[in-house]
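Missing here: one protein chain of the complex. Every other protein chain is in place.
Naming follows writing order (A, B and C), and every chain is counted from residue 1.
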Amino acid sequence: MAKKIRFGLVGAGWMGKSHASAFRNAALVFRSRLPEIELRAVADVNLESARTLALANGCSRWTTDYNEIINDPEIDVVDITTPNDTHFVIARAAIAAGKHIYCEKPLTLDSRESQILTDEANAAGLITLVGFNYLMNPAQSLARHLIQSGEIGEVISFRGIRDGDAAVDPLAPFSWRHDRKIAGSGALGDTGTHALSMAQMLVGDIDSVFGFTKTFIKERPVSVAGSGYSSRADLTRMRAVENDDTTLCMLTFKNGAVGSMSCSRVATGRRAWLTYEIQGTKGGLFFTQQRMNELQFYRHSDPPSERGYKTIYIGPEHGIYSAFHPIPGMQIGYNDLKIIEVHELLTAIEKNMPAFPDFEFANKIAKVVDAILLSAEEGRWTALDELHAPSTVRE
Amino acid sequence: MAKKIRFGLVGAGWMGKSHASAFRNAALVFRSRLPEIELRAVADVNLESARTLALANGCSRWTTDYNEIINDPEIDVVDITTPNDTHFVIARAAIAAGKHIYCEKPLTLDSRESQILTDEANAAGLITLVGFNYLMNPAQSLARHLIQSGEIGEVISFRGIRDGDAAVDPLAPFSWRHDRKIAGSGALGDTGTHALSMAQMLVGDIDSVFGFTKTFIKERPVSVAGSGYSSRADLTRMRAVENDDTTLCMLTFKNGAVGSMSCSRVATGRRAWLTYEIQGTKGGLFFTQQRMNELQFYRHSDPPSERGYKTIYIGPEHGIYSAFHPIPGMQIGYNDLKIIEVHELLTAIEKNMPAFPDFEFANKIAKVVDAILLSAEEGRWTALDELHAPSTVRE
Amino acid sequence: MAKKIRFGLVGAGWMGKSHASAFRNAALVFRSRLPEIELRAVADVNLESARTLALANGCSRWTTDYNEIINDPEIDVVDITTPNDTHFVIARAAIAAGKHIYCEKPLTLDSRESQILTDEANAAGLITLVGFNYLMNPAQSLARHLIQSGEIGEVISFRGIRDGDAAVDPLAPFSWRHDRKIAGSGALGDTGTHALSMAQMLVGDIDSVFGFTKTFIKERPVSVAGSGYSSRADLTRMRAVENDDTTLCMLTFKNGAVGSMSCSRVATGRRAWLTYEIQGTKGGLFFTQQRMNELQFYRHSDPPSERGYKTIYIGPEHGIYSAFHPIPGMQIGYNDLKIIEVHELLTAIEKNMPAFPDFEFANKIAKVVDAILLSAEEGRWTALDELHAPSTVRE
Partner (left out) sequence: MAKKIRFGLVGAGWMGKSHASAFRNAALVFRSRLPEIELRAVADVNLESARTLALANGCSRWTTDYNEIINDPEIDVVDITTPNDTHFVIARAAIAAGKHIYCEKPLTLDSRESQILTDEANAAGLITLVGFNYLMNPAQSLARHLIQSGEIGEVISFRGIRDGDAAVDPLAPFSWRHDRKIAGSGALGDTGTHALSMAQMLVGDIDSVFGFTKTFIKERPVSVAGSGYSSRADLTRMRAVENDDTTLCMLTFKNGAVGSMSCSRVATGRRAWLTYEIQGTKGGLFFTQQRMNELQFYRHSDPPSERGYKTIYIGPEHGIYSAFHPIPGMQIGYNDLKIIEVHELLTAIEKNMPAFPDFEFANKIAKVVDAILLSAEEGRWTALDELHAPSTVRE
């Protein structure tokens, strides 16, 4: 572990801060089990933001030009946390410069772009990782293990939900999240992809989809100040919402399983509610992100009078949890997932092996999203194979 | 309340026994609040079954010919608990004879038949009730009340599930439930209708559906002895399963809400699992039959720091519960739902007002089922209006 | 099963109605598996109540004098559902007349009386059963089975709770429940005994106790109309409450286990909340009456990464449930517990074997209650052996 891994951060907003913290904490949590890490530079369109974040993390270089990071020969990893619509261009340039890439989700706005990035990163032999942090939960590793070891038999059913109430107020102003050009789809791309990523990881490749989208709040007041979750509205000027408030879909998997996923950003009563139920021929699993330190497991081979879903609390027996706490019952939180994500990235770079989930994985999710949108438009089942290779990508 | 209500029971199996008990218990629970009840005769193809059930309920007449009941001028109500495929003929004859009808669900095997029964019963001015007993739960009355009084705003989303594991064993023998001619559809008609009936009752009329069906266990051994849940299999002879192990569907409602329902009879880990979540613009509701004495309720108008789903335990404050128990926390069970159902029927007859849920209601559910099956076959959204008036009904 | 069992009911209030229904339903549910049952007479201080209940149950004899029942040679079982303070005298007379006895809980107001009844009933070789109906739950049979078969190892800890909010309103009027002479203790005797009976049944004999009682609402307005839960108060006249609003106790068991029980009638937020947790050296059990169709079970011998509490839903695999429903997931309710209780009584009489829970059992609970009250008064641990044989019993 002689080699130090040096990274440059592009994007100094909330998620940039979160990544920088995760790198520092990974060093504290995993210590000598990880290569040494160094933050070399921070780029942001807002120089002050870049500067603040850099200084807070013991880094003395900041810039408004991300190319400085991409072209810096002293940097091994480019970490992208900028707005979604910029990921493609920055990541593509980083690939061209031979950098490993750590990119926030979604990787791109559509699967034509994600296919290009995947192809080019693979061709260049680079390590990539996309920030589907919920997959990093030791509870998910346990779920994977139980499935792969046959404990629930052949998986036949997946049911996923991702509901939130962030957009439930019809007077909350129009934001980038409602703008198809910047955000792509709405609830589906922003949050439904979390549930889809769990389906992909735990059940496997999706074969075909049927989608349905609905926008309940058809227009929203224009924002006059602030941005994101704290902006204020001008109630006299309305703008049409351009993407889905809710998306429902059905899924068929290559292994014969079937499933459904629904997501909503106007789900009154649900706050970052992310659940799945997986049924196999011999057992089942249930998980909800609201109780992210628990996995429910059912084994049909138990004696008939003793069958039931069991609630397993994550503890030191569950792999990477033990790096955080020596005893069970102490909770892993959201920030810890990011730390595990960084551990995964650095370990992959050190060993020169693919990280999980990489561009390839993100590309699969992007294709599922595109197929759902196409299906919803045309009102028919759509095979993922129908999505052609990219032809008209913006460059 | 001078009038006594006299009924004849057609079908002396498990459900016939359940109905007879419900009539007797309704008298004990509601006493003078209900008209007097008398069981006049029991019919069953198995005379011994008819006799046993009759005697156990203080009734001295039994027969193998249900026409004796239908044509008995001393009988006011014909109670039908025979196999599903016989409901249509018996009910139609009972209507022709001017009897009120209490029929187990499903009313018929398809909506052409249910439409005929509905039209004819309406034309004859008869009281009808179909045994969707889960709707009789005081928890459902509370849900209805909360919705109708605007507590959750406009309903925009319904998510229903009915999962069971009764057919999870691939070696469990072929039974009438797998036979399309006798059972109609599989998981959908047998159990999914419970979830659909909750959607219909709580959200309202369904406009269009998209359906998907799947049969995982494509053939089953022939049964050599016994029937129903306790039969034994001949593993050397297999018979093709003719209906769905699982059905998924999406729903749009006339009031603009959208939703989904999924049901399965091979849902490992779930036993008569029946749940719904209803989201409105101002609140939400969650219910699971496994905890049938509870309703979860969310009100978005609570102060932001005090918002959350509340678990309401059903008690004397919740209408008809108080007829059972003077104090809260004592559980209503399945058998009590049947007693409430009988109370509904008798009260409706006494007041000469429609009962709930009547043939009209059951006909709506039948149309939804037929539309789902048609949609699944054709792979496209199907409007309920596409289902034409009956033309070629077996008579 | 030639013999018919004939019973007379003493007390025609809510509980009398409940017993009468249970007898009739037991016949319907268990059919030929039970001897034939006949209600021969009903006694109540209110003749009209006796008459109504008798007629509703096909019985043509009613009286205000319970001695008519006790002395009727045609009656096998005396069923006592009168107010608590009358149980002793009626039961003693019934024993003297050689009747089997079915008595509502509490058997008596204190353990001197219950000891006498127990001794005399045993001496006369009579079958007795006391209505601790919550013990009749198939979930409790499962719990017993798991403990007895060693699945949780040696039991070392019991934690029981019985909380309700019936008396939480300080302006709810003084009732017989607050009157030490009629009710005995308050929350402890009325409801805490439910939790204690579970400790006795599942863990075993109690050795010593430490008790603490508290009356939060020291006086209540006098009632001017009605009675029980629906009476009205005269706020100008107050009467001192004579027994405990809440009782806490610690328990040591003869087998070395330790435990605690707390009960309250002013437990804001809890409605007939009855729970226990039992920990053994190899596993644990958790139950709550609010979800009476579930038992939680933990087995420490599971693989470390798969340990967790499992939720078992009661179904046909769990003994007597199968008499009610052929399929799982259909709920047993409170009334069904009473039916099982009657099944237990009649089976015991038919086989001439002790019923469970009998006077002996109820006497043990009464001793625990008396020891808790004595301990609370003296502020020290009290052994059950300190309670002397009865000397000054009212006769």
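Rule of thumb we're sticking to: contacts are C-beta pairs under 8 Å (C-beta built on N, C-alpha and C of every residue); 3 or more make two chains touch, one makes a residue touch a chain.
If you're wondering where the values come from, they're calculated on a predicted model, not measured in any experiment.
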Touching residue (missing chain; options A:Asn84, A:Ser208 or A:Asn293): A:Asn293
Absent-chain contact - pick from A:Trp273, A:Tyr309 or A:Trp381: A:Trp273
Touching the absent chain when the full complex is considered, from A:Ala166, A:Ala233 or A:Leu387: A:Ala166
Given C:Tyr298, C:Tyr313 or C:Phe359, the one touching the chain that is not displayed: C:Tyr298
Touch residues of subunit B, complete complex, unshown partner: 142, 145, 297, 304-313, 317-318
Contacts of subunit A with the absent chain, listed as residue ranges: 14, 17, 20-21, 24-25, 27-29, 31, 52, 56-58, 164, 166, 228-230, 271-273, 289-294, 313, 315, 324-336
Residues in subunit C touching the chain absent from view: 152-153, 156-157, 159, 161, 163, 165, 168, 170, 210, 212, 214, 216, 246, 248, 250, 256, 258, 260, 262, 264, 266-270, 279-284, 298, 300, 307, 309, 379-381
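Methods note: only the chains that are shown with their structure count from here on.
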Shared interface numbering between subunit B and subunit A [over half = same, under half = different]: same
Computed distance of Cα centres, subunit C from subunit B, in Å: 36
Separation of subunit A from subunit B, taking each centre as the mean of its C-alpha atoms, in whole Å: 42
Per-residue multi-chain contacts in subunit A, two or more chains: 307, 309
